[in-house]
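Below is the structure I would like to discuss, written out as structure tokens.
Just one protein chain is left out here, and the rest sit where they should.
Labels for the chains are A and B, by order of writing; each one numbers its residues from 1.
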Amino acid sequence: MNGTPGRIEPPGFILPQAVMEREKMKISKSLYSYYLILPALFIYSLFFVLPAIVGLFYSFTDWRLDREAIHFIGWDNFNRIFTDKTLVLAIKNTFIFAIVTVIGKNVLGIALAIGLNMRLKSKNLLRAIFYSPSILSVLVISIVFTPLLRSEGTINSLFEAVGLHSFSQAWLTNPSIVIWTIAAVSIWQHTGFQMAIYLAGLQSISKEYYEAATIDGAGAWMSFSKITLPLLLPAININLMLTLIGGLKVFSEVFVLTGGGPGNASQVVGTIILRAFGEGSWGLGTAVNTLLFVIVTIISIPLLIFMRRKEVTE
Amino acid sequence: MNYKMKRMAITMIAGLISVSLSACGSGNSKSEDSSSNDNGGKVTIELAISKSSQDSAFVAQDLLDEFEAKTNIHVNLQLLPAEQTATVLQTKLAVNETPDIIQYNLASATTDLNLERNFEILDNEPWVSRLLNKDVLSASGHVYSFHVSQDTGMQGVVYNKDMFKELGLSIPQNFEEFLAVCEKIKASGITPVFMPFKDNWAANIWPAAAFADYAAKNDPTLFDDLNANRKKWTDIPEFATFLQQQYDVYAKGYTNTDILSDSYDMAVGKFLNKEVAMMFMGDWLIENVAEKDPSIHLGLFAIPSSEGASLGASPLGGQLFIPKKAKHMTEAKQFLDFVASKEVAQKIVDQQGYVSNFNDVTTPKLPDYKQEIVDQYITPQKTVLTTDAYMLVDRSELYRSLQDQFAGGKTPEEVLADWNDKFNQLMKDKGIAGF
């Protein structure tokens, strides 16, 4: 900023300069050798991608533990999946969970990060506190929340104590709200994780922007929407994708809190996969896994590309 | 420049590999320490067991120590989390990376682990000739598993005898009497029945015994017919009646209020605190309460689903198996020989109060509750193997449906219809004739 005394440029104005840089870079592109990619590429391809791809082929087989031979059966597993009414419910639950947690974790995550990026005395302690649930094993979550969420549990007693009788619920046993409860618990646990990424993102925003904005008389909302949000876009992008993919692939929270119950009320695609494996239908389980893979890809890749474009033009 | 870069890249990759290799070195040397023969030909065998069964007599530390002192074979325990035991073992069996010994339940091993493909037939082991009851260790005509006991678990209504005495109650002989008993217990301010139906399998105790009792008395070939698709689960109206009975106990307010939040692990506490009088469960619960507080007297009576019902018997569990692909087959068999030896088996049977399965090992004096079961049910032959013993496929969907009767308001007929569909599908997948 030294070159432009007196006036602080909002990020958008850097663009011409960036274009110039890119021109120059074309010459030196070959300087960025692909050698630096090789170690990651090697480990990732050999120990993850290769087995994962081979694994997907089991979707088209009748693979079972209790049978010696494996046969190719084409799309049969997928036909089976779509006639399973529990799966329809599971897909619905998965989407509810994903949408609720994406919104919850990101809105709260940004709010916390901005608050904890201010000059507060207890800043470091508070950061650690908000982050702490996400370092806990998911087992803790089930142990701590099951007694809290019982129908005569702590949370309902709190509601009763302040006279909000209508708020008390059978949080984990009422089939129509159980998935929402699990989503809320997940938000409780993981918002700190999102907060940490937003905090890292906020570090790269120079304080000078804000100082200039305050001098120019911009309000808090203005500096938030004109400076923070645009410059936080990489972090938002990261968190959006992580929470979306994590939400669609949800498994452990549901598994430890309800195991998909009561009945099948809180089944999600992730627990359906386990169910199929548990019943010995490994081919079928793999097929559900493949289906989940396809669903998540269809949703997240276009979003990723869209977000990346947005970042570039910003 | 290019050359320099290449050299650096190679150095870096080499560095990475050496990092992993050094880790490799430490990993291997460690596992060698414990798994092969460096101090005087010591062999280590792996015994896989669900963590929830870690109090099994076969893995007691003093027993393993004694075995090691005698044979120079070290037994290393692989304790698997209960909810993952089946999948981990299935995976390891599928890729031929098996432990040398596995503790599992014979009945579930048949449905979960493909007994015939994966496990060694033990017919020719020296201890087999001393067995009193081969059947509890056998499947399809061969001895596949090992145990010193032939004492199958019993399932029914676990009840607090002291409370029954205090309130002047007698053991109900039919469902109406059972409801009357509940009413009196409730009036005394105690919860009559504890239903921990967060664990959906707990909802299966009542029907599993009631169905089997019905079949034994009215239709002895019923389970064969179900398993051959000659009959459907929805064909037997009594099944719906039995499910309705269990629901009525809840609907009439004879249970804990939040049955879907309460889990099985709370049961011992409920009996210890004398909060509840009864529970539909197996006799293992009695043993466990007695361990914590011997002054509480619990007993077991048959699920009162119909007049004079028989007591449910669950198949024997907790047997030891040797996988065909075990790396230390000889040593694993040596371990079974050791446990089967007269002195060791006698010690285990005495400690655990087992009914001995060896002709040269004597059954100790049984605990009171067990002696009562023997006198009232086993000797007069009033026991019946529960439904579980006849099932060829995974039952968790049945448990979920049963739970749904309480959570989602499913009728007994709907529960049975759902299970019937799933059952057909699973049997078909398994390739059973008739489906």
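The working rule: a contact is a pair of C-beta atoms (placed from the backbone, for glycine too) under 8 Å apart; a residue touches a chain by one contact, two chains touch by 3 or more.
Note that contacts and distances are computed from a predicted model.
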| item | value |
| --- | --- |
| Omitted chain (choose from "ATP synthase subunit b", "Carbohydrate ABC transporter membrane protein 2 (CUT1 family)", "NADH-quinone oxidoreductase subunit H" or "Acyl-CoA dehydrogenase") - UniProt protein name | "Carbohydrate ABC transporter membrane protein 2 (CUT1 family)" |
| Sole residue of A:Val88, A:Val107, A:Leu139 or A:Leu164 that reaches the chain not shown, by the stated touch rule | A:Leu139 |
| Residues in subunit A touching the chain absent from view | 1-2, 18, 21-22, 24-25, 28-29, 31-37, 39-41, 43-44, 46-52, 54-56, 58, 112, 115-116, 118-122, 124, 126-140, 143-145, 147-148, 154, 188, 192-193, 196-197, 199-201, 203-206, 234-235, 237-238, 241-242, 245, 249, 286, 289-290, 292-293, 296-297, 300-301, 304, 311 |
| Interface with the undisplayed chain - residues on subunit B | 1, 4-5, 8, 16, 19-21, 23-24, 26-28, 30-31, 34-35, 46, 51-55, 76-82, 84, 88, 91-92, 94-95, 97, 265-269, 284-285, 288 |
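The rule we apply is simple: only the chains that are shown with their structure count from here on.
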| item | value |
| --- | --- |
| Geometric centre distance via CA averages, subunit B-subunit A, whole Å | 38 |
| Subunit B partner contacts - residues on subunit A that touch it in the complex | 33, 35-36, 38-39, 42, 62, 64-68, 146, 149-153, 170, 172-175, 259-265, 274-275, 277-281, 284 |
| Contacting residues of subunit B [partner subunit A, same complex] | 5-6, 8-9, 12-13, 16, 86-87, 90, 93-94, 111-114, 117, 198, 200, 257-258, 260-261, 263, 393-394, 396-397, 400-401, 403-404, 406-408, 410, 426, 429-431 |
